[in-house]
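Only a single protein chain was left out; the remaining protein chains are all shown in position.
Chains here go by letter, A, B and C, matching the order in which they are written, and residues are numbered from 1 within each.
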Amino acid sequence: MVELGNTTIKRIGLLTSGGDAPGMNGAIRAVTRSANYHGLEVVGISHGYRGMINKAFKTLESKDVSNILQQGGTILKSARCMEFKTIEGRKKAYDNLIEAKIDALVVIGGDGTFTGAGLFAKEHNFPVVGIPGTIDNDLYGTDFTIGYDTALNTIVDCVDKIKDTATAHERLFFIEVMGRDAGFLALNGGIAAGSEAVLIPEIPTSYADLKSYLANGYRKSKNSSIVLVAEGEKEGGAFNWAKRVEKDFPDYDVRVTILGHIQRGGTPSASDRILASRLGAGAIEALMDDQKSIMIGIENGEIVHVPFTKAIKNQKGVKQQQLDLVKILSN
Amino acid sequence: MVELGNTTIKRIGLLTSGGDAPGMNGAIRAVTRSANYHGLEVVGISHGYRGMINKAFKTLESKDVSNILQQGGTILKSARCMEFKTIEGRKKAYDNLIEAKIDALVVIGGDGTFTGAGLFAKEHNFPVVGIPGTIDNDLYGTDFTIGYDTALNTIVDCVDKIKDTATAHERLFFIEVMGRDAGFLALNGGIAAGSEAVLIPEIPTSYADLKSYLANGYRKSKNSSIVLVAEGEKEGGAFNWAKRVEKDFPDYDVRVTILGHIQRGGTPSASDRILASRLGAGAIEALMDDQKSIMIGIENGEIVHVPFTKAIKNQKGVKQQQLDLVKILSN
Amino acid sequence: MVELGNTTIKRIGLLTSGGDAPGMNGAIRAVTRSANYHGLEVVGISHGYRGMINKAFKTLESKDVSNILQQGGTILKSARCMEFKTIEGRKKAYDNLIEAKIDALVVIGGDGTFTGAGLFAKEHNFPVVGIPGTIDNDLYGTDFTIGYDTALNTIVDCVDKIKDTATAHERLFFIEVMGRDAGFLALNGGIAAGSEAVLIPEIPTSYADLKSYLANGYRKSKNSSIVLVAEGEKEGGAFNWAKRVEKDFPDYDVRVTILGHIQRGGTPSASDRILASRLGAGAIEALMDDQKSIMIGIENGEIVHVPFTKAIKNQKGVKQQQLDLVKILSN
Partner (left out) sequence: MVELGNTTIKRIGLLTSGGDAPGMNGAIRAVTRSANYHGLEVVGISHGYRGMINKAFKTLESKDVSNILQQGGTILKSARCMEFKTIEGRKKAYDNLIEAKIDALVVIGGDGTFTGAGLFAKEHNFPVVGIPGTIDNDLYGTDFTIGYDTALNTIVDCVDKIKDTATAHERLFFIEVMGRDAGFLALNGGIAAGSEAVLIPEIPTSYADLKSYLANGYRKSKNSSIVLVAEGEKEGGAFNWAKRVEKDFPDYDVRVTILGHIQRGGTPSASDRILASRLGAGAIEALMDDQKSIMIGIENGEIVHVPFTKAIKNQKGVKQQQLDLVKILSN
């Protein structure tokens, strides 16, 4: 243990919570090795907050995180935990941490994870630092969240494949991607894969507009058309849109694909591994620097500290201009 | 044009028909360049048999097939054609070929394609040679069909990704893959990806057996379970099985993914490119050798000629032993 | 043509120059379609500046850039051109542009490309806008250059593969990656792939330090060690370092791999496609807005305009802190 701003932290609990995201293992590795480098111990907590309540604790050492940088998923597992949503549950978790001499916490996850972390930190005046890990990229205060870039590449790879067959048969595909409240994957997947339109929760597209985009492509005798639909889009998802279009364009050969859970897995992209490595190291530095109740983020290439409340409640937002880019480039 | 067995063939029509498969472009390239090498002309026919009826003919030269070996889909497009299923339609197609001085035909596709080809060849005494192109691998007389290996790799890549997230959350996934009448993709995908069970049309698995496999895995505290389901499986597909299991194992977290059309696209695997190259060259050699109404296949590493009727009607079959292997290896 | 700030631009010349980078095709597509959308014509110029001198001009329309977004390389080709380095060469190029009624230029490339562009623009008072396309990421004023993310992913994919065999045989690999003056690929590739050390031109590593890193890993009985070496590293490249280490650590099994040109190709990553799409659209907007002699960049997620001189001469720089991260994470 080195003498730094905070001399009291000796043992750090580490967990992953919520939907898993490729790159979480890279963050686990970076937290563990940075802590070890600075003389701090790390205790891995399995299955998210459930593990805090169940005392699923196990010391993590440097060699325990060898060869996980390239693996999707999370070696610490993830799970939902209703009990941690109660004051009693969090108290029990706190008692367990104290008993195990854990004096700080690093949590890797999304907004649900940080909401719980914020409450826990406040109730027990416990140092907690968060690392943004979610494929949805829907946290404020960081340019990207861990997993987003990998999921985007998976989507683009899948749409490329579907385009091959769509073009061979001159078909129109509605492809549904993840994103319950955020359209980042659909929007940027659509730009990257060259889709005709994207349908996202933040800025609804009218059916009239969609029809005009499609008619435009069709008129120019495009070989195929792709529409990306975010899971959280308000009009009922890929199947509903497909049905409406089929009715109005009987000469279109319309198909639907729901990409599903393949978006959550796979070896993390270079960018996600770098992000995870930097954020993990940043979390340990923040704790050593007496920071608490903050998310570590990267903005403009630099590590930033964002209060949990700000990270969760604010919106990155999608600009109309970005939706316009899809239209311009598919024109 | 070289003097060979058949001195009458000078111009060969070439088409792709039925569901597209990765590697079809490699076969198009090989047919074109082999024909050119031997002094024969190739006329590309767009949209399968429809193009024969619509005179969608265009000469293909060596440079037209540059840089297509690595592309999924088919540059000649594919389509269904009801008219070719009638005697009149096939007569019209024949007249068009004669008018365009096309004196032989190479068709790339699956059993539907070869059924049409067989009728056409018989009615008009026209030399037709078939190249097996279908991801389902359901043609008799060839070890593999073009596209099967690529689709298998796509499936394995997707299941690997799903396993990452399945393991992180300890879930059971039912994953539906293509194969209306044939379980090759599900069976071998299951072996390659390490699934707990596969459900295929050829050899039904009883619900009791499935339950015992799953219980077995669960008992051994496996981290996740994967069941691959062929599209044509008789009990109602992935969603139905998932519902039954959810009811009987309330503690399982069950999910379903339908892989869909991503299985049809993507850059062809090395093996599919080699197969397509050899079969395409083999088709031209067969025509120069006066062969007709046959499919070119590869068995035991050697080019073989299989009568259309035999290729379509016979069954490769799946052996119980192969299903047993899934069980043994997941044990 | 729309009435905007600059009413005189009607026809835009477009070229790629210098080393090619994955994503250049995405920029070509975005420039073409954005220009068309705004009523401007685009003339593709082949083989970089040589094409300006040789009048290798060809109008690009929307359909000419279909299905290139996913392709590596550049459909406009690239080449070196000594003649353009002379005043006379640039005068000839200018005369050709005027003759072809081309009244603005978009150039995609790196620092060499922008140096030529700057001179040309100044000498002939000609509107030129640059798009940063180079895998080296060594231009100032943009967070990333087109191709860098794809090259980084290729490197990481290769190092992952080499790690498999390195671990099986407990070997030490020196892997040389591209980057004549810039160590970004080596540094971030090293972080992303979990290497023991990186050797880059900007911040030399002493042999003594390297030895201590390796001895450290060896002492902890690591299964394998990877050192990434930038092409432009000052001590003589991967082979030289390997020789020195072999001498001092006779028990190490040392190997060398030069990744070479595979780093320049491949389908562009999602991130590179998005970057290329935004920069291409941004270049057209800048021209319509009377901008000239600038590079379009993206900083903090927003489009920025950077004078050529500033983009070329300044240095992004590598921080010691980033090199330290490699050491901390491999500890």
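As a working rule, a contact is a pair of C-beta atoms (placed from the backbone, for glycine too) under 8 Å apart; a residue touches a chain by one contact, two chains touch by 3 or more.
Small disclaimer: the values here were computed from a predicted structure and weren't measured.
Asker: Wait, the hidden chain, what does it touch out of the ones we have here?
Answerer: The chain that is not shown touches these displayed chains: B, C.
Asker: Of the residues C:10, C:63, C:180 or C:261, which one touches the chain left out of the display?
Answerer: If we include the chain that is not displayed, C:261 is the one touching it.
Asker: Using the touch definition from the top, which of C:13, C:72 or C:232 touches the missing chain?
Answerer: That would be C:72, which touches the missing chain.
Asker: Tell me which of B:56, B:191 or B:227 is the one touching the absent chain.
Answerer: B:191
Asker: Hey, which subunit B residues sit against the chain that's not shown?
Answerer: 29-30, 33-34, 36-37, 62-63, 66-67, 69-70, 143, 149, 152-153, 155-156, 160, 163, 167, 188-189, 191-194, 220, 222-223, 267, 269-271, 273-274, 277-278, 281, 299-301, 325, 328-331
Asker: Which positions on subunit C touch the chain that was left off?
Answerer: 16, 20, 22, 24, 71-74, 77-79, 154, 158, 160-170, 173, 255, 257-262, 264-266
Everything below uses one rule, namely that only the chains that are shown with their structure count from here on.
Asker: By the document's touch definition, which label belongs to this structure's chain graph: line, ring, star, complete, or other?
Answerer: Topology of touching chains reads as a line.
Asker: Roughly how far is subunit A from subunit C, centre to centre by C-alpha average, rounded to an integer in Å?
Answerer: Taking the mean C-alpha position of each chain, the two centres sit 28 Å apart.
Asker: Using the average of all C-alpha atoms in each chain as its centre, how far is it in Å between subunit A and subunit B?
Answerer: Each chain reduced to its C-alpha mean, subunit A and subunit B end up 36 Å apart.
Asker: On a C-alpha centroid basis, what's the spacing between subunit B and subunit C, in Å?
Answerer: 40
Asker: Scan subunit A for residues touching two or more other chains and write them down.
Answerer: 160, 163, 167, in rising order.
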